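Note that one protein chain is taken out, while the other chains of the complex remain in position.
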Amino acid sequence: MANRVAIVGIGATQFRSISPDVSYRELVYEAAVKAYRDAGIDPRRDVDTFVTCSEDYNEGTSIFDEYVPDQLGAALKQVHTIAGDGLHGVAAAVLQIMTGQFRVAVVEAHSKASNMLTPDGIAVCAQDPVFNRPLGFNNLFIAGLEMNRFLHTSGLTKLHCWQVVQKNRAHAFDNPLAGRAALVEEYDFANARPLAAPLDELDVAQPVDGAVVVVLADESVVRRLKGKPVWVEGIGWGNGAVSLESRDWDRPEYVTRAAVMAYRQAGIDSPADQIDFAEIDDTFSYKELQHLVALGLVSAAELSHWIEAGRTGTQGVLPVNRSGGALGMGYLYEANGLARLYCAVQQLRGEAGRMQLSAPRRAVVQSWRGLPTTSAAVAVLSV
Amino acid sequence: MGRRVAIVGAGMTRFVRRAQETGKELAFYAASEALHYCGMKLNQIDGVVLGSAPDTFDGVHMKGEYLSDGAGAWGKPYMRCYVGGGTGVFSVIHGWYHVASGAFDTCLVVCEEKMSSFQPHPQAAFLTIFDHTTERPLKPNLLWIFALEMNRYMNTYGLRKEDIARVAVKNKNNALDHPAAQIAAPVTLDDILKSEVLAWPVQRLDVSPVSDGAVAVVLAEESVARRITDKPVWIEGVGWALDTAYWTNRDLCYPRYVEEAARMAYRMAGVTDPRHQIHVAEPYDPFDYKELHHLEGLMLCGRGEAPQLTVDGVTRRDGELPVCPSGGLLGVGNPIAAAGLMKVAELFYQLRGEAGKRQIARKAKRGVAQAWGDLMQVGTVVVLGV
Amino acid sequence: MKPKKETLPLLPGTGLKDEDFKKGRVLTTRWDADARYGWDAGVAVGRYLAGLKEGVILGVRCHKCGRTMVPPRIFCEWCFRNIDEWVELKDTGTVNTFSLCYVTWDVRRIKEPQIPAVIEIDGASPGMGIMHLLGEVDPKQVKVGMRVKAVWKPAAEREGAITDIRYFKPI
Partner (left out) sequence: MALKQRLEQESQVKVWYGELPVESLYTAGVAGERFFRTLKEQGVFTGTRCEQCGIIYVPGRIFCERCLAKLERWEKVGSEGRLESWTVLYQGLDGKPLREPELIGLVRLDRASTVLVHRLGNVKPEELRIGMRVKAVLKPKSQREGAITDIRFFAPV
């Protein structure tokens, strides 16, 4: 990219199933204070633009963007909201810095999932109100249809999906932020509650509360700051057909488009060889498998062998979701992408503690906006 | 520094109280009209951005995703921005940074709002813009905050209602020449002053109507823009600012967030004397006093002086500083985000001399469009020039 | 109607009338969203509500900028640091601005206006107001700058809510 952009500060709260002691403002404030300290900046003085990521229905407030500036130190400054994943917010920040008009940008996303008393009733409002919603189906049916077709066309089985669940939830033991670490055993799978066959409750990332704030800066600022910069080598995002009727049910081509855009900027032509580890969407167990292929990290033909051989595990050639992913950290709505980015930055800086992989140089981070969307964003990070 | 970015095409639907079209269909109409205007095809568009205000209007959660196909986002990088009522003008800023960054050569900007889906009346959707714990239990409505702000403004500067109402007369009559307009008949000062009191000092005709509609513009970087048209309209400056959410801690008599946004945009555009270097303005006018408030925030006149400009006829289409020649939200209608983008589209037509009956009398090389939103909190400003 | 309107270019978009819906001339679907929330009040607003239950309006102070703020927050948004102190404010104040509103939140007409106001609370810094209603006052007599006092619900009825203050009335 013409104007190099780096991540220079990260801050996050813990990801917990409930957070009754703090309001969303206070949750975000905690993450913001940590991120600014990590970057060594003062938001009132040093930040040129702020991007927040949220959706009104998830917050229970219309035009929620009203309530974002104060807890970020952004009052009366340049702030806008993206109705997208945190990685879309990062894309918005990177673009702004690349214009040359902004040098330091802040991206925020959070989840107060526990405050949604009717998450299924809220989620269904994202379905098309004319063609789909009158049928009265819980959004999970879309995942059931997609998973069934995916297993049918890929030749994989539920056992492969379970391996993803076991891996990610075990990974989360080493992540102090993660809220969903567990040893999942065969007994658990056998007794899992079915949601939308072949999808069981254990295949689904469960919601948690949390906030993540990230500070980005252009090269001139990076040189003045003390910390180790993590460069955004590429960032891509893309959409597919949103309607259930016309979308491609066989593959998430929008993920591939986003990846191609990010890889092109990063000069990556063979992702499997050039990327050291991946933090990717695993909202549902099968999604991690789909996304591995869509991101060009594993070929469809090799996928089953890869999973069976544990190549995406801690000791594998391509560790995937070493953080625990959404299955292990918890599902953070708009903050999913930033949580993954946070952990990837820790890895690349060598500050990942018990999660630390050996000297990784380059990571791919990917997010998907969940049911019923066909939007994805992909970032390539490096040191 | 960033690349130069131009608007090369614009298009819109009619603004109507209740549209038969779905939100997707409205977005499609606007996107397709804008592409037609500059003779472009969707495959020449690198990225798409969407502006739309609260999801509760359309009644669709994640409505950016829902509207994506109508907006032309299939297979493209696509993002939805929002800053409440400021979204319409912000969407152009959003598109601007896509192109100015160098990552995109072209960008389609679409704004849509379908307010009529909300039952029984779209105004009720505004209850939920207030703080859920400290304000909503008082059952506030949107008129409250406008009335509170208008009263503070009138009190601070000792303004008379009839001077403010002249804005509504001007804009509603300007709109009679706008093909998208919801208004159908001329309006007099007397009509406005005699219209029903909703929330004193706000009366029925001080307010813009609720609407369904969509607007789109096409942005392109310099070399592409010059290939598409010999009359590109340049985005010379952009600015925005979001003030604290603690709105009851601020003095509502002056929109300092608009001033912040304007200063940023003027700095970028090299405008040092806005009153003389800006030739036409489209400030946000959901209520008549807001146009005045915003003219002051845009530093096109001194504080408390905007009403006199209207009385003196300066802001008429044949005046020295035409303001809202489109007819504004008061006249054309107010499909929130789309209304803001309509203002940018108006400057595009005016600066190219393509505004037909709405064409302002004076020669204009530079204009400013501005929108406002959230809890009287955000200013978004775009300076355009030819 | 101005006849010249017909000469304007025709834009796409189909306007419907109320009766098109009432008479079933267009196909429609309905949805009543089940979107319920339990928002965590958190430290600052949690204490604010607890104070209201006790019949007290609480504020917070930042020693750096010297402002005393209401409603409370755990940070000073201008200095971006933690607040230093909680303070009991008075339950009196000054009307900063007001409206006489003849329409309810769901757009029904009412005869007697509601009087929403921004009230600057005594003990907080100048200009620090909260939104509330005025009562026990002739609408014609309400003025900017008027002095007012909170009218509380009886202690037994208070639940820790902004509505524990019924309204503010002139002093």
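Here the chain labels run A, B and C in written order, and each chain numbers its own residues starting at 1.
Definition applied: a residue touches a chain if its C-beta (ideal position, glycine included) is under 8 Å from a C-beta of that chain, and two chains touch if they have at least 3 such contacts.
If you're wondering where the values come from, they're calculated on a predicted model, not measured in any experiment.
Colleague: If I'm reading the header right, one chain is hidden. Which shown chains does it touch across the whole complex?
Modeller: A, B, C
Colleague: Check the options B:E21, B:D46, B:E65 or B:E346 and report the residue that touches the missing chain.
Modeller: B:E21
Colleague: Hey, which of C:K17, C:R36, C:K90 or C:K143 is the one touching the hidden chain?
Modeller: C:R36
Colleague: Of A:T13, A:T52, A:Q101 or A:N132, which residue touches the hidden chain?
Modeller: Residue touching the chain left out of view: A:N132.
Colleague: Please identify, in ascending order, the residues of chain C that touch the omitted chain?
Modeller: Answer for chain C: residues 14, 16, 21, 26-41, 43, 45-47, 49-51, 54, 56, 58, 86-88, 160 touch the chain left out.
Colleague: Quickly run down the residues of chain B that touch the omitted chain.
Modeller: Touching the chain left out of view, chain B contributes residues 18-22, 24-25, 28, 31-32, 35, 41-43, 56, 58-59, 69-70, 72, 74-75, 116-120, 124-125, 127-128, 132-133, 136.
Colleague: Determine and list the chain A residues touching the chain excluded from the picture.
Modeller: Contact residues on chain A toward the absent chain are 20-21, 56-57, 60, 62, 117-121, 124-125, 129-132, 134-138, 140-141, 144-149, 152, 193-199, 241, 243-246, 249.
Operating definition for what follows: only the chains that are shown with their structure count from here on.
Colleague: Indicate, using Cα centroids, the chain positioned nearest the centre of all protein chains shown.
Modeller: Most central by this criterion: B.
Colleague: With chain centres defined as C-alpha means, what is the inter-centre distance between chain B and chain C in Å?
Modeller: The computed centroid separation for chain B versus chain C comes out at 25 Å.
Colleague: Nearest whole angstrom, what separates the Cα centre of chain A from the Cα centre of chain C?
Modeller: Averaging C-alpha atoms per chain gives centres 36 Å apart.
Colleague: If you average the CA atoms of chain A and of chain B, how far apart do the two points sit, in angstrom?
Modeller: Result: the chain centres lie 33 Å from each other.
Colleague: Residue numbers in chain B touching 2 or more other chains?
Modeller: 59, 126, 132, 244, 246
Colleague: Scan chain A for residues touching two or more other chains and write them down.
Modeller: 57, 60, 69-70, 75, 122, 125, 129-130
Colleague: State the interface residues of chain B toward chain A in the complex, per the touch definition above.
Modeller: Residues in contact with chain A: 1-2, 22, 53-56, 59-66, 68-69, 73-85, 90, 94, 96-98, 100-103, 125-126, 128-129, 131-132, 240-246, 256-257, 260, 264, 268, 373-375, 377-378.
Colleague: Which residues of chain A touch chain C once you look at their complex with the stated criterion?
Modeller: Contact set of chain A toward chain C: 19-26, 29, 42-44, 57, 60, 69-71, 73, 75, 112, 114-118, 121-122, 125, 129-130, 133-134.
Colleague: Residues of chain A touching chain B in their complex?
Modeller: Touch residues, chain A against chain B: 1-3, 55-57, 60-63, 65-70, 74-84, 88, 91-92, 94-96, 98-101, 122-123, 125-126, 128-130, 236-243, 246, 253-254, 257-258, 261, 265, 369, 372-375.
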